[in-house]
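Heads up, one of the protein chains got dropped from this complex, but the rest are sitting where they should.
Just so it is clear, A and B label the chains in written order, and each chain counts residues from 1 on its own.
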Amino acid sequence: MPRPLTLLPALVSALVALWFAGFIPEIAAGEVLTWSRPWIPGAGIDFAFLLDGLSLLFALMVTGIGAIIFLYSAVYFKGHPKLTMLLVLLSLFAISMLGLVLADDAITLFVFWEGTTITSFLLVGFDHEKEKARDNALQALIVTGLGGLALLAGLILLGAEAGTFRLSEMNAQGELIKASALYLPILILVFLGAFTKSAQFPFHFWLPGAMAAPTPVSAYLHSATMVKAGIYLLARLTPALGGTDVWFWTLTIVGAVTMVWTSILALKQTDLKLMLAYTTVMALGALTMFLGGGTRYAAMTVAVFLIVHALYKAALFLTVGLIDKGTGTREVNQLGGLARVMPVTLTIAMLAALSMAGFPPFIGFIGKELIYEASLGVVTEPLFVATAALLANANMVAAAGLVAVAPFFGKQCQTPKTPADPTPWLWVGPALLAVLGLTFGVIPSLIDSSIVTPVVQSIIPGEKPVELKIWHGVNLPLMLSLLTFGLGFALFYGRAQIRSSLQSENFTGGLDANKTYFLWLKAFKSFAAWTARTVQGGQMTVYLRTAFVVLGLLIWGAHLSSRDPFNPSAEFPDLIPLTICLLIAVSAAVVLRTGSRLYGLTALGVVGAGIAILFVFYSAIDVAITQLLVEMLVVLILAVALVKLPTMPREVTFRAGDAVIASALGLGVAFVLAAVVMKPFDPRITEFFNAASYPEAFGRNVVNVILVDFRALDTLGEVAVVLIAAISAVAALTAGKRALAVKKEGDK
Amino acid sequence: MNSTILKTATRLLLPIFLIASILILWRGHNQPGGGFIGGLMAVIGVALYAIAASIDEARRRLRVDPLVLAGVGLACSVLGGLWGSAAGGAFLQGVWPFYEYVSGEGTKGWPIGSVLLFDTGVYLTVLGAVCAIIFALEEAVFAEREGSR
Partner (left out) sequence: MELVLAGLVGFLVACGAYLMMSGQLIRFLFGLVLLSNAANLAIFAAGRLTYATPPFVVSGQIAPAAGAANALPQALILTAIVIGFGLLAFALALAFRAWQSLGTTEMDAMRACEPVDFAAGKTKEKTLDPSKSYERNRLEAAE
C-alpha cells in the first residue's frame, strides 16, 4: 500500500477523466464546446480552448492513462527519495499536454507544446546522476526544442495568412491558406515541429534515447501521449493545410520510411524497453502516413489506431516495468521461462501483445484491418503503402512475440532477482488497459459512434465513417492479415539470426542518425568553445576596451547621423560655477595622474564636493545634500578598503591607445550633450509635476513628491537595487572571511 | 581608533543624528529632505560611531541586523504601494486617510498615509543596506589585518 498522499494525482486525474467522459454524448451529437479568456487582445491572442472529437479523445487518453500511470508510479517508486518530484513533474506534464490538446489558439497551443517539451526534458533526465540520462534528456530537448521554434514560426505565418490565431477559424479558411504563396513555408515549418515531436524519420533517434526516463514516464510521455502531439497537430490542422499533393507525398513517404525502418530496428534490440520504443516510432510513422491519405478510411484508421496503440503500448511498457521490477533486468537474452513464476504478468503481456500483433478479437485486429483497408484505398500509390504496412505489421507481430512470449517460455534463466509477480497495486493499471483492448475489440460499438466518428469529423469535417466491425467477411485485408501472421511468425522464429545480422556494423552502411546528431553536436560545441576563446580571452582590460570602443562608436554614430545645426548661445558663463568646473576638472586630472591613493581619494572628494556646489548653485538642494552625504560615505568606504589593498604603482608608460579611446568617448559624450542642450526645451512633464505636486499629492517639495508619489515605482526599483547590492557585497565579503579561515587551517 | 573624546562625543551624537534624520525624513515632503537623505544622515551617524567605538559596539546599538532592517524597509515600501491598490487605486498610488486639500486654503489634517510609509521604507532600506556594506567591509579588512599578523 503506497502512502495515501502519493495517490492524490491518480485520483484527481481519474476524476478529470470521468468529467471528460461526461462530454462524450454531447460531442458525439456533433457539438463543439469552446471557452476563451482574453490574453493579449491587441495581437488577437486569447486563452482559447475547444473540445471536439479529436480533443476529447486525446483528453481522455491524457487523463485516463494518466491516472493509471500516476497510480503505477506511486507504487513503482514507493520510498524513492524523489517520488514527490516525479509526481509533480508528471502532473505538470499532464497539465501541459491537456492544455495542448484543448487549445484553440495557436499561441496558447505553442505555450503548452513547449511545456511538454520542458517537462519531458526534466523527466528523461530524472536520474540526472547518470551521464547517459543527462545526454539523452538534452538530446530530446534540442531536437524537440528546435522543432518547437520552427513550429512557432509556422504558426505565426499561418496566423498572419489566415488573419486569426484561432485554429478553428484557420480550419474554416483552408482553401485560402492553401492558395497563398506562404503555404509551402508554413507547411515545412509545421512539419518540422510535428516530425521532431513525433520522432519521424530523420528525427526518430531521440525517442529511443528518451528511454533513459523511468519506465512509467516512458509509458506515458514517450508512447501514449506526448509523442502523439505531432500527430495531434497534423490532424488538427488537416482541414487548414491538408489535401494537397505536397501534404500527401511528404506525410506518406516520411511516415512509410519511419514505419518500415524503425520496425526493422525494433527487431535488432535486446532491451525490451528499447524494442517497444522503436515499435512506438513505427506506430507514429503509420499514423503520419494515414494522415497524409486524407480518405475516410485513412481518418478512421488514425482514430482507431490512436486508441489501439495507446491501450496496448502503455500496457506493454508497464508490463516491461513489472518484468524489470520482478527480475531486475530487461535484457531479452537473460529472460525466459517466467510463465510459472509470474502468471499475472504473463496474462497482461499476452492480452496486450495479442492486440499489438492484431489478432482477433482484439481491437488491434480491427485497427490492422483498417490499416489494410485504408492502404488499398489510397488513391495514388496503394501498392507502395500496402507493402510498407505489410512489412511493418509483420515486424510488429514478431516484436509482440519477443515481448510477450520470449521472456515467459523456454528455459528459465538466472536473473539478478528471484522473479515473482508484483503487488496488485502495480498490475491493476496495465491489466485494465489490456482488458479494455479486448473489450473494445469484442464490442466495437462502445467506441464507434461515440468516439471514432467525432474524431473522423474533426479531421475531415462532414465525413460519415463506416461502422466498426470485427468480421468483414473474406476479403483482401483479411488475406493480408493472414500473410502478416505468417511473415511475423517466420521472423519470430528466425529472431536470433535476424538480430545478429542486423547488429553487424555494415548493416546501416555507416548511416546512423544518432551518430550524426552527436557529430553535429560536437562540431557545434567546438565552434562555441572557439567563439568563447576568441571573444573572451580572459583579459579584463580587453573587455573594457571593447565595451568603451563600442559605446564610443554608438555615440559618434548617433551624433554624426543627426542633422541638428550647431548654434551655441552667445551667453557668457557665470564666473563662480565656471571656477568650480575648472576645479573639478583639475581634481579629475589629479586622480588621473597620481600614484598615491591618498591624493587620489582626496581629489575624488573634491570632485564630488564641487559637483555638490554646482547642484546648490543651480537650485538642486536635495540633490546637493544627497551628493555631499554620499561623497562622505564613498571616501569613507574607499579609505577603509584601500588601507588594506596594496599601493597602486605609478603609471610609468602613457597608454596612447587607451587615451585615444577615452578621448574619443569623452568628446562624443560632450558633443551629444551639447546637441541636447541646444535643442528647445520641452517643459510639459515638468509643468504637470509642478501643477499637481501640492493640490493632488499634498507636497511642497516637488522633487520629493516625484520620488515617493509620481515616480514611486522607479524609487521602489532603486531601493531594491541598493538592497541587492548590499546583500551581494556582504555575501562576497563574508565568503572572503571564510576563505581566510580555510587558508589558516591549511597553513597549520 | 582610540580616541576617548571621539568615542564619548559620538555616543552622544548617535541619538542626535538618528533623531535629526527622522525629522528630515518627516519634513521631506514639504522641505528639503526625505527618505534618501534621512537614511544617509542616519548612516553617517552610525558609521561615525562604528569608527569611534567598534563595529561590534555599533551592531549592538543597532540591535537588529542591518540587512534585516533593509529588508523590513523594502517590505514597508511595498506595503505602502499595496495600500494604494487596496484603497481601490493603482499600486503605489498615494492614500492620505486623514489629510485633504481644500481649494483656496491648502492642506488640512494629519499628513499620515501610504506615501509616508513608502518613504519610511526608503529610509530604512538605505540605512540598513549602507550600514550592512560598511560593517561587512570593515570587518573583512579587520579580519585580513588580523590574518596577516
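Just so it is clear, a contact is a pair of C-beta atoms (placed from the backbone, for glycine too) under 8 Å apart; a residue touches a chain by one contact, two chains touch by 3 or more.
Being a predicted model, the structure only gives us computed values, none of them experimental.
Undergrad: Among A:L5, A:L383 or A:L645, choose the residue that contacts the chain missing from this document, as touch is defined above.
TA: Once the missing chain is taken into account, the touching residue is A:L645.
Undergrad: Among A:K132, A:R340, A:K515 or A:R533, which residue is in touch with the absent chain?
TA: Counting the whole complex, the residue in contact with the absent chain is A:R533.
Undergrad: Given that one chain is not shown, which residue among A:L383, A:L553 or A:A691 touches it?
TA: Residue touching the chain left out of view: A:A691.
Undergrad: Touching the absent chain: which residues on subunit A qualify?
TA: 529-530, 533, 536-541, 544-545, 548, 568-569, 571, 573-574, 577-578, 581, 584-585, 588-589, 591-592, 597, 600, 604, 607-608, 611, 614-615, 617-623, 626-627, 630, 633-634, 637-638, 641-642, 644-646, 648-649, 651, 655, 658-659, 661-663, 665-671, 673-674, 676-678, 681, 683, 685-686, 689-691, 693-695, 699-704, 706-707, 711, 714-715, 718, 721-722, 725-726, 728-730, 732-733, 735-736, 738-740, 742-743, 746
Undergrad: For subunit B, which residues touch the unseen chain?
TA: Per the touch rule, subunit B residues meeting the hidden chain are 30-32, 36, 40, 106, 126, 129-130, 133, 136-137, 140-141, 144.
Quick note on the criterion: only the chains that are shown with their structure count from here on.
Undergrad: What is the distance in Å between the mean C-alpha positions of subunit A and subunit B?
TA: 46
Undergrad: Report the residues of subunit B in contact with subunit A in the complex, numbered from low to high.
TA: Checking each residue of subunit B against subunit A gives 28-37, 40-41, 43-44, 47, 66-67, 70-71, 73-74, 77-78, 81, 91-92, 94, 96, 99, 101, 103, 106-107, 111, 115, 118-119, 121-122, 125-126, 128-130, 132-134, 136-141, 143-145, 147.
Undergrad: Where on subunit A is subunit B touching in the complex?
TA: Listed in rising order, the residues are 621-622, 625-626, 629-630, 632-633, 636-637, 640-641, 643-644, 694-701, 703-705, 707-709, 712-713, 715-716, 719-720, 722-723, 725-727, 729-730, 733-734, 736-737, 740, 743-744.
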